[in-house]
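All protein chains but one are shown at their positions in the complex.
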Amino acid sequence: MRVAGQATLHAPIERVWQALNDPAVLVRTIPGCQQLEATGPDAYAMTVSAGVASIKGTYAGTVQLAELQQPTSFVMRAAGAGAPGTVSADVTVRLIEQEGRTLLDYQAEAVVGGMIGGVGQRMLAGVAKKLAGEFFDGVNQVLTGVAAVAELPAAEPVPGAPQVFTAPPQPERRVAGEPVSFILGAVFGALAALAGVLVGARTARRS
Amino acid sequence: MTDELHPITLRVNGIPHQVNVPARRLLSDCLRHDLGLTGTHVGCEHGVCGACTVLVGGVPMRSCLLLAVSMDGEQLTTVEGLAAADGTLSPVQQAFAECHALQCGFCTPGFLTTITAALVEQPDPSRDQAREIVGGNLCRCTGYQNIVEAVLRAAELMKDEA
Amino acid sequence: MKPSAVSYSRPGSVDEALALLTEHGSGAKVLAGGQSLVPLLSMRLAAPERLVDINSLAELGYVRVAADGVRVGALARHAAVLADRPAAERQPLLAAALRWVAHPAIRNRGTSVGSIVHADPAAELPAVLSVLGGTVTAASTAGRRTVPALELFAGPLETTLRPDELAVEAFFPALPAQTGVAFAEVARRHGDYALCGVAALVRLDDDLRIVQARVGYLSVAGTPRVLELTGPIAGRSYDAELAEAGRLAATELDPEPDIHATAEYRRQLAQVLTARTLQSAARSAAGVAAGVPA
Partner (left out) sequence: MTTRLIGEPVQRVEDPRLVRGDGRYLDDLGSDAVEVAVLRSPHAHAKILDIDVTGALDVDGLLAIYTYDDLTGPLADPLPLLIPHPALTHGRTQYALARDEVNYVGEAIALVVAENRYLAEDAVERIVVSYEPLPAVVGVAAARDAANLVHDDVPGNVAANLVQQVGDAAAAIAAAPHRLSLDLSVERSASMPLEGRGVLARWDADAGRLRLWTSTQTATGVRAAVSVKLGIDIEQVEVITPDVGGGFGVKIVHPWPEEVLVPMAARALGRPVKFTEDRREHFVSAAHERGQLQHVEVGFDDDGRVLGLSFRFWHDHGAYIPYGLIVPIITSTQALGPYKIPNYRVEFDSLYTNTVIVTPYRGAGRPQGVFAMERTMDAIAAELGLDRAEVRARNFIQPAEMPYDQGLIFQDGRPLVYDSGDYPASLDKLKRLVDWDSWTSYQAAARAEGRRVGLGIACYVEGTGVGPYEGGHVRVDTTGRIEVATGLTSQGQGHQTAFAQIVADELGVPLSDITVVTGDTRRFPYAVGTFASRAAVMSGSAIALAARATKAKALRLAAEALEADPADLEIVDGMVRVAGVPGAELSLGTVAVLANPLRYAFDEASKAATQFAVGDPDAPPVAEDDEPGLEGRDYYSPARSTFASGMHAVLVETDPETAEIRILRYCVVHDCGTLINPMIVQGQVHGGVAQGVGGALYERMAYDEAGQLQNASFMDFLMPYVSEVPDSIEIDHLETPSPLNPLGIKGAGEAGVIPSAAVFASAISDAEGFSITAMPISPSELFHLRLQHVQQHHEGEPS
């Protein structure tokens, strides 16, 4: 499945770059992200609890940032697995400075497997796009200071030990109007969302 | 986690059954494996094929889309309950045999229950109505031609009986 | 395909149900018709901790028809709503759309309110509720609130209801005078979810000329879409060609592809069905105005 889109972010390219490559931001902005653990240079293990309505799943995944061309482009390779199925995605992100703002262009190639892959085809693209869209609103909020990241309690780096970033305890999250999410979130979220949307797809018509 | 059991009573084909089921037990599995009424068949377990259709209070429903625990106290009719007490085939059963409306017979119980209920509402269906009556059940063998014939034939037989 | 283990409660009253929802929050899932939920459970795509089975709440099984419209309780099955003649006369779009919902065996158990709050973008009733400007009543231990359709649907399978809220009623307003409706959809097989579905509403003036044309869509976005298409066809006679409205709709909509239909084909269906349903809605409105049954 291919998902592609664009968004304008209200900050200079360097700040956008930092935000998108800062695990402290990622862990805060990926919907349902419970933990993000640095496992190597630009490599993370993460746990995401995401979904739509009653269809939620917890997914263990890995994220690798590659081909970093600061500040203009990078590729993110994400893979995860949970009870409802598996997902993997390569997301290519390009940034273009436009008088103080940044135009972001993303192209995601995602594969959804397991039960969801078999019954969920109908709305995958729509859900992923939607979550990605929500992400950009969120990032803009971060960049414009509406949602501050500063007070985020990132664990103190322990020499030799992997750096672990834990999301602050949050109130009951509704998927609708989810404040922030990232394409990564879109990918994992889409997986769980799919489950519901896709299967729900047929079934909803008869509830 | 361990399944908590819920005591329920189902009146199936006029006979009351008391059984303890976990909340997740599908009615189709309860009928087939807890009560041994294997005439109700499971073709897809997502409500599309109709093979598992049973009558709940006389109304056709997919037993794979119902939880047994939610059926406590209901009156159910399965294919085993269609023939007369003396074993005489019901008009719909007889019509299926007469019209060669079944081949492998796996989807047949769902058709029989569905048609039996529909002919109570519509004792004299047109050909188009007959097609509508069976419109929610899948059959892979017959191409439906003879099933539609059987609906019309069953209506005739019921008139003769009356 | 068998469900995961789950706890189960069967409240005997609405208050008891609301208390359970408050107690269990997002871990609980309401079981009404279950025609959407049970397959999700069997495929283990949904695994709630507790099911709150409201099938004992007979007081929610009503279909009430009043001058201002039709009120459908949370436990009213599609089949009961479809069979209710007064309801069909007060709000013809309801029956027109319900005929397209899956197959009878599903309609015999599935509930109309359940279908609405399940919020599937391919479902008929959310689009109907939206185009009619209907509402849903949500109850919780904190009280009741009325949610307009356009504020209810947040995304595919998402509503703005809280986990502790139970949708107890849907309200479908009656049609104004000289107003007609029509529903049509294209599905791959009869009874499948639509590749595109359209619910049209047309109001005429005393000279049987179009003064309002509003259309609700399913399967063209993550939520029901409602378009005001009066512009290009305002003042047209009830029996005029309405192709421009279809073309306008096609430019307004941005459907997604799936394995059954490309986005372009969906847009084509929306354009064609828009023109077709607006025409029959207009004729129906004229028929109503002239006292002829639509």
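Just a few scattered comments:
As written, the chains take the letters A, B and C, and residue 1 is the first residue of each chain.
The definition used in the following text is that a residue touches a chain if its C-beta (ideal position, glycine included) is under 8 Å from a C-beta of that chain, and two chains touch if they have at least 3 such contacts.
This is a predicted model, so every value here is computed, not measured.
Counting contacts over the entire complex, the absent chain touches A, B, C. Per the touch definition above, the residue from A:Val63, A:Leu95 or A:Met115 contacting the chain not shown is A:Met115. The missing chain, though absent from the display, is touched by one residue of B:Leu27, B:Val79, B:Ala117 or B:Met158; that residue is B:Val79. Interface note: of B:Leu27, B:Ala51, B:Leu67 or B:Leu157, the residue touching the hidden chain in the full complex is B:Ala51. Checked against the hidden chain, the listed residues B:Gln75, B:Gln103 or B:Gln122 yield one contact partner: B:Gln103.
Chain B residues in contact with the hidden partner, per the touch definition given at the top, are 2-3, 22, 24-25, 32-33, 36-46, 48-49, 51, 78-80, 82-83, 89, 93, 96-98, 100, 102-109, 112, 127, 131, 134-148.
The chain not shown here touches chain C at positions 1-5, 43-44, 186, 188-192, 195, 259-262, 264-265, 268-269, 272. Residues 1, 81, 83, 85-86, 88, 111-115, 117-119, 121-122, 199, 201-202 are the ones on chain A that touch the missing chain.
Everything that follows uses one rule, which is that only the chains that are shown with their structure count from here on.
As a whole-number value, the distance joining the C-alpha centres of chain A and chain B reads 47 Å.
Look at where the CA atoms of chain A average out and do the same for chain C: the two points lie 32 Å apart.
For chain C, residues touching at least two other chains, in rising order: 34-35, 39, 43, 102, 106.
Touching of two or more other chains is recorded for residues 46-47 of chain B. Those residues of chain A whose C-beta lies close enough to touch chain C in the complex are 52-55, 57, 83-84, 115-116, 119, 121-123, 125-127, 129-130, 172, 174-177, 193, 195-197, 199-207. Contacts from chain B toward chain C in the complex involve residues 1-4, 6, 22-24, 26, 29, 45-47, 50, 53, 56, 59-62, 64-67, 69-70, 72, 114, 118, 135-136. Put simply, chain C touches chain A in their complex at residues 25-26, 29, 32-37, 39-40, 43-48, 78, 101-102, 106-107, 110-111, 114-115, 117-124, 154-160, 162-163, 192-193, 221-222, 256-259.
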